[in-house]
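All protein chains but one are shown at their positions in the complex.
In order of appearance the chains are A, B, C, D, E, F and G, and numbering begins at 1 in each one.
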């Protein structure tokens, strides 16, 4: 079982990313579980969400304490949260991280380019989900279907694009 | 322990009579307990109240089922309730009852004479209490004090008078 | 527990009376007012007179008060 | 559990910003409006200028909007 | 001084003698006469308290909560539906650890509408953190109200005094009332700074969000503190001695009945009758349900225990029996009786206890 | 069909597939998304139900009561303070014997304000006559909602489906959704004449005054009828098999834990770990609290039982432990954990169970 | 409608537990006369709970659902939905006391704001009578009750105007002293869709302290002295015929005649009565203004 933690700011869509990836995992024939931050979110505040993926039914419901992978939706988060996982996927042009495996993608730019903006924030969830799907070894199709389940119309299209770009663009960082 | 049941119509003051006699009993150095009808009274409906008098503390709180004495505040009650007790005290000029010991007093006339009337009803409670006090062998003073505790001013006076008259006027009926 | 419509749900409430409405058909003009304002619904209006149901009439006296013709009078009930 | 007055009850909320209010003392006439309408109470008025507390300013942009003198401008925060 | 008082008037008298400072309550049969009597006392100037005619029970306890948070000695009273309507506030007051006292005149929960006694209403509070006492008669209702204020203010938990609807609330009986000075010595003014002071100029915030751990710790501490009630009651310094339970002819009892409330008097009379017949039967009366007198029950050493109760937990059985079974060493049998206020008198208890001893008593007595 | 759904969405889906006719609910975290989802379904025409945006929980259940009395299949959902605010109506619905279904997303009772799971709220219903189920995951929340309608309408008692706040309500996981036709076969239209019909022109009066004996008989009958739930659940004809309890590695267990809710998944993972170490431990999971699975518990034959619970009865202890002790043959130990939503995960359970087996576990896990 | 043409059907059956001269009984008996078989009564706790009968005996020849004190309008919402869904032609009618409108005011307000389909009647005897004459929100200023032994300190809550400001679809005041007017208002209300509210003035003999024969008389005196104003709003605001004469203050009955008839007011001073009169004048000003605005 893989345990994943997503760190994002409220409004960035960390919870949705977890859901998308859970659906994508189901599409991959796996079992999955997406757990949002337990609590009151306020736009702008740090949000922790969790994702579990497994070949077998997932029974536990507690939060993820020692993630195998951590996804970081904004570099600013590094100032307020310790990122401890073997693998990290980060929205960054140039991640300053020393974890064992660091993957990075400039999700903000992808979102801005596509006009995925709300209240001034680039909505990076689908891009980050794309990057994570790649790191997790999912077929892109699985994620695409998931996006179609949650978004519709033009928004779905844009988000698929964002995910696709990130899926293709995510890179391993060698510090 | 003596167990007494009082049958009256709502508005006649059966509950108050029980309280008066309980206080009188206390004044006599006894233990006593006055239990009102358990339920919603409506003016005019039949009301059952209970009285217990004892030389020892009274512990039980259930209703009286087999009274030693039954007091009947209106002869009309005989049409709707069975009066089963060794001793009966009834508001009547001429009681038509076959119980072992029947005492009677014309409490209605006493109340009407003294102007103890409410909404057309003669309020017979103090007169009946007077009669019962006599039958119970109480000193009149004990009842008088009790009336003073519950009524005040002119009303107290009138009620003492009513009680006194009935105390003096109650008679044994020999069928 | 389901309850069904029943006259006398509180028993024969005529027993409650201290005063009794006594009707004088002579004075009555069948205006229906006593019927309308009897809270107990104890009055019926027939062709030519009203009828009071003494089994249930509680003797409130409203009918007597409302009758402009003074065709109803309240008299003290006998203790029986 | 009793809570006592504390700045930053939600942490350094300056982190929430995507846009940052930038103040131009030249344009300011010290009308106090930005101070009155800052929902975060992140603005102080000194003798001759206002001061924005960037530790807590959330970058809502109300101050910039309300300033008739356009002495506050919202600029995109750098990702750092 | 001995007086003839109903249970409700006895409670009102105790509230007055406690120099209660704030009262808010909403009428409901059979509690109403407590409130009426207090309103009268206040308007007559016999009691210098604020009396608020609230528009519901939720608001009754909310107002009492506000007054208690502000430092006043505060009281309310209710029954059944009133209790259920203020239920949210009951939990709020307990978790706020405010020493409110409430009289709970037990009454059946509807539908059907029924105003007679049944202990199920009182027992809905049993998880909440309220100290729950149940009186047998007017005297105890009086005494427990006063002890209630003392204990509640010592450990900062609310206190409910139960009394059976009508059977105690409306039954006038002999009550021995102490002098006001005795009460004043027993129950000094409330400490205004416990558990916190809400007042203008003191910028604290109470009741807001915390961590999960704090929320858990709160319940842990309540559980710890309520266990002190036994000692506090035993050593309260009150005019009469009290304990969590009453033991009646228990010493040599082979058969023990566990009960609470007004009908224990009838049951005691029945026990006397059976004792005269040579049956070795006795009673452990629960004067308190919370804290639950677990130790006292565990100590019972007899052939069998019978819990007679006026309540029901649908899908489980008698509420008290469940609790007694969970701690008793001796075998426990349960009978539900008198629900909905069904009258159970001395003769009933004689018959019931006989069948219990003989081993042919069922779960329901009806 | 398999879908990724949160527990709340799974419940909403079940309510839709049950062809529920009336919904009234009031928002409260963490229940809100059920209501939002249902509002959406209704406005989109996916569900032909009346959806009423009531002004409080008391009114939510009152409206549902009215609709159910009028013959409709009706649903509501709430959490903690919402439940406490509608508490009076909960009793009213149960005593009225109306087959209402409610989702109860468990949440801590304040103060302090806390939105995380704690089972004490659900358990406040345990005396009332509601059938109480507690799901472990979104799949069960879905299934039990449907079974709830079926069972409730068979014996005319209301049914509450518990699901842990956030842990189930907001966690998206795999749920297998049957076809609508399968559901329709399983759950036909509600019989409009049960338990009574309130309609214009049919002059009956329901819920009014009765004798004390009638009130008592009502509770007696409820107690009798709720016992039928076990069989009804086992033979409900639902797509998946269900029972009042789940037995996990129980056959040869020397140590048995009794628990309910979402964290049982974590505990099962812990049991597997300990089993691998050779510890003979298993679980009896309470899928229902009412009726209380007394027989199933009495049957447990082991060295000792541990009740792990997320609730507290101040002045007594763990609520479930009290009930388990009242019926178990094997010795029972109690631990309160995770109150206020404190996270208890697999590692915690491993440690806890180890200490249980070794005999050095206290009453509180914190 | 002429009095002789009113339905002779008895919807309230003789022999109830109501006290002699009970105003609720008067109101209840007329419901069926106005609404026929087209309604179900929803009754929260109050005197009517008792009047309705007990065990297997109902005093009503119409369906009746007893409900918790604060819940009635919400129950009616659900019930009304059931009628609609199941194709039954009927109106849920809530019959509550003034007490019900205290504890249940949020419920009442909520149902009104939602414009839920029902008629709500508050039969206002100006106290909690069923529990023994305690002060309610609508208790008259200075009236004595068992919880206000020296007289109530606050003003009577004006339910009808408050419901008018709620934008109810229909609002009226009525009185058990004018049953034909009440019947007409019920009929009018039954023809409108949505949330309909009637505030019925119900003088109570034991509660107010007057003889059981005077219920109708006392009710009428309240109208005649201007203390109770009969009006109706159905989009337009109209002062009802019975109250029209009293727009003119001079035609009003002396207020003291009304007040002094009742034990609860026996302690009033002349200043108190003058103050009440002043408030009545104020009230008329508002009513007359509303007549203009909603004309």
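Assorted remarks:
We take it that a contact is a pair of C-beta atoms (placed from the backbone, for glycine too) under 8 Å apart; a residue touches a chain by one contact, two chains touch by 3 or more.
Quick caveat, the model's predicted, so the values are computed rather than measured.
Hidden chain, full complex: it touches shown chains A, D, E, F, G.
The residue from E:44, E:192 or E:295 that touches the chain not shown here is E:192. Contact with the chain not shown here comes from a single listed residue; of A:14, A:44 or A:67, that residue is A:44. Remark: the omitted chain is touched by one listed residue; of E:39, E:62, E:174 or E:253 this is E:62.
Contact residues of subunit G toward the unshown chain are 70, 102-107, 109-110, 113-115, 137, 154-155, 157-158, 161-162, 164-167, 285-286, 289-290, 292-293.
Interface with the hidden chain, as seen from subunit F, comprises residues 26-29, 32-33, 35-36, 39-40, 43-44, 51, 53, 55-57, 81, 85, 110-113.
Contact between subunit A and the absent chain runs through residues 40, 42-45, 119-120.
To be clear about the criterion, only the chains that are shown with their structure count from here on.
Counted as hops between touching chains, the shortest connection from subunit A to subunit B is 3. Listed by label, the chains touching subunit A and subunit F alike form an empty list.
Think of each touching pair as a link: the shortest run of links from subunit D to subunit E has 1 of them.
Centre to centre, using the average C-alpha position, subunit B and subunit D are separated by 82 Å. The mean-CA centres of subunit B and subunit E are about 34 angstrom from one another, to the nearest whole unit. One inter-chain figure worth recording: subunit C and subunit F are separated by 56 Å, centre to centre, where each centre is the mean of the chain's CA atoms.
In subunit E, the positions touching at least two other chains are 29, 81, 85, 110-113, 116, 206, 208, 210, 214, 218, 341, 343. Shown for subunit A are the residues that touch two or more other chains, of which there are none. Annotation, chain-chain contacts: A-D, A-F, B-C, B-E, B-G, C-F, C-G, D-E, E-F, E-G, F-G (touch as defined at the top).
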